[in-house]
Structure formats: structure tokens, C-alpha cells
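Working notes for the structure below.
For this depiction, one protein chain was excluded, whereas all remaining protein chains were kept in their positions.
So, chain A:
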Amino acid sequence: MTHNSTDLAAPQVAGPRGDPSAPPDRSGLTALTAVTATLSRSRTVAVPIIALLALIIYFGSQNSAFLSTDSAQNILRQMAFLTVIALAGTFVILIGGIDLSVAANATLAGILIATWIDSLGGPLAIVAVLAVGGLVGLVNGLITTMLRVPSFLVTLGMMSVLNGVSNTISDGGPVAFSSGLLHTLVNESSIPGIPNGALIALVLTALLTVLAFASSFGRHLYAVGGNERAARLSGVRVQAVKLLVFALAGVIAAVAGIIFTGQASTGVPLGADPSLLNSIAAIVVGGTALSGGVGGPHRTLLGALVIVILGAGMDITAVDPYTQLIVKGAVVIAAVAITIDRRRYGLIK
């Protein structure tokens, strides 16, 4: 994976360290500072990994069925959808906004693919659905940037609009289709043991991670999330970056919708909607801060795994569903509390 190793990089700069004027007696202290600095930098990425291992060990020891192939397949299936829907929201959160319409956008994509796949044919239907998703995202972006409405409110409204559209198209009921393409694309395994859906999630994570760390667009996105004013004053086209981020969120949400319908083998109105909270949970648990500028797609994959394994583990150890809700809610709040940068806010309301 190509990224700039901001999180874990070992010091390797010759210039400033080789500064002859630096007092030599401070080197012990400097080394200590460097160690603690590295620890505090790596902590956010270490936390989800440790949590992941702890959950697997714990649930595995409680019920060995948790470590079976069936269980693994189930986890990978759930992970596929949750990772992609959470990836959709990740860049928006990185620029300091939030997209609450990703799940509703995925639902719409799921309905549209079911409606179109038989008539338009697989490839064309998929392209059309991705385009619609991107268009929805672009509208979110245009309203946020041009009318200067906070993305939180724009996408909250958009969520309701999309629910209405999905239900109108599907007439409020499931949409059946006969093409087997989605099943092949999502549920079968090109690599033995890994459903294609999970593969899509992994490849998409890798692509977006490269985009985030090794492209101008990615750097601009972190700059806008870190300090929008400074980004503008250093020549970043802030509005263009935002538009692109929202449009991209829409396209990825549509991918999630296609996976959803492939897994359900029918178009379901309101199908993907309940996963909104889980997708935000996956993003923040992975260590992407709601305050913007910190985190990345690779972390969202980790976060999604934590959320899915937490759910699957609680299922398999027969924790009742109401308790599960309480646990998940608490995990989200804790993750936000750990990751958010309070200096970014004048007042916490």
C-alpha cells in the first residue's frame, strides 16, 4: 500500500537532525520526546487493531463457533457492505463535514439496480446507478458550497428526499429481478474463502487510501479538513475539493447499494437506511475524527471490522439485541470522545 506513512514513520531526516548547532546534551531528552510523540501518533491507529484482536480472542474463547468458517463468511459478508458504506462517508468527515444521506443513497442505488438490471443489462445498469449516486452527492456538495448550508442539514434533508424517491420508484415494496450478475459479482468467490463483495471492499479501501495519501486531491482534502482558511490561503481550490468529495461519496454509496441488493437478491425499500449509524460508528471507531483532517480510508476498514465483529460476536454469544444497542451506542460515544479534537471547537454544544 502506498501511503506517506505519516502515522508510523521512523525518523529518517538527515538535515535538521544533523544540525551542528543543536546542543548535544539534550539528545537524551529529545529521544524521549520522540518516543512519546511516536506513541501518541500511533495510538489512534493501534487502538482499533488492539480492540479487534481483543474482540476476536474474547468471543472465540466464549464460543468456539465464532472461529468457524461459517462465522468468518458471515463476518466477511457484513464487513463488505459496512466497509463500503462507511468509506462513502469517510472523505466527507475528513474535510470536516458529514454526509447523513449515504445510507439512503445506497438504498436508492439498491432499488435502481433491481429496477434497471434486467432491462438495461448489467454493465449499463451499474454505470447508470453509479452516476445517479454521484449526482445525488454532487447536489449535496453544490448546496453545501454554493448556498453555504452546513452539510449536516443538507444531507439530513437529502436523506428524507431519497427515502421518498426510493419508495416512489419501488411503490413501497420489494423489487425482484432475474439477472444472476449481482449474485456472481457479490456473493461468489473469485479467491476461495473470500466473497467477491469483501474483495470489492478491500480493493476500494486500497484505492481510496492511495488517493488519500498519494495524490494532490488527497492532500488538499486533509488540508481543507485541517484548516479551511489556511487551505484557501495556500492556493487550494476549496470549493472544488468539497464538490468532488461529496460526489465521490455518492458514487461509493451507490457501490454499497449494489452490494446490498446483491446480498439480499432483491431491491428493498429502506434496505440500507438502518446502517447509517453503524457506518458513522465504523468511521470514528477507526480513528477518523469528526472534527476533520485526521484519519483515512484504511482506518475505516479497521473500524468496520470492529463494529461487525462486535455485532457478530454478541450474536453468537447470545447477547440480547437490546443490550447490543446499548453496547454499540456506548462504543460510538467512546470513539468520538477519544478521536475528536476539542481545540477545533470554541464551544461544545
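Everything that follows uses one rule, which is that a contact is a pair of C-beta atoms (placed from the backbone, for glycine too) under 8 Å apart; a residue touches a chain by one contact, two chains touch by 3 or more; residues count from 1.
To be clear about the criterion, contacts and distances are computed from a predicted model.
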Hidden subunit of the complex - UniProt protein name among "Sugar ABC transporter ATP-binding protein", "Glutamate mutase epsilon subunit", "Cytochrome c oxidase subunit IV" or "3-hydroxyacyl-[acyl-carrier-protein] dehydratase": "Sugar ABC transporter ATP-binding protein"
Selected from A:V165, A:L185 or A:A214 as touching the chain missing from the view: A:A214
Residue of A:L204, A:A223 or A:V306 in touch with the missing chain, whole complex considered: A:A223
Hidden partner chain, residues of chain A it touches: 2, 4-6, 9-19, 21-22, 30, 33-34, 37, 41, 210, 214-216, 219-220, 222-223, 225-227, 229-237, 292-294, 341, 343
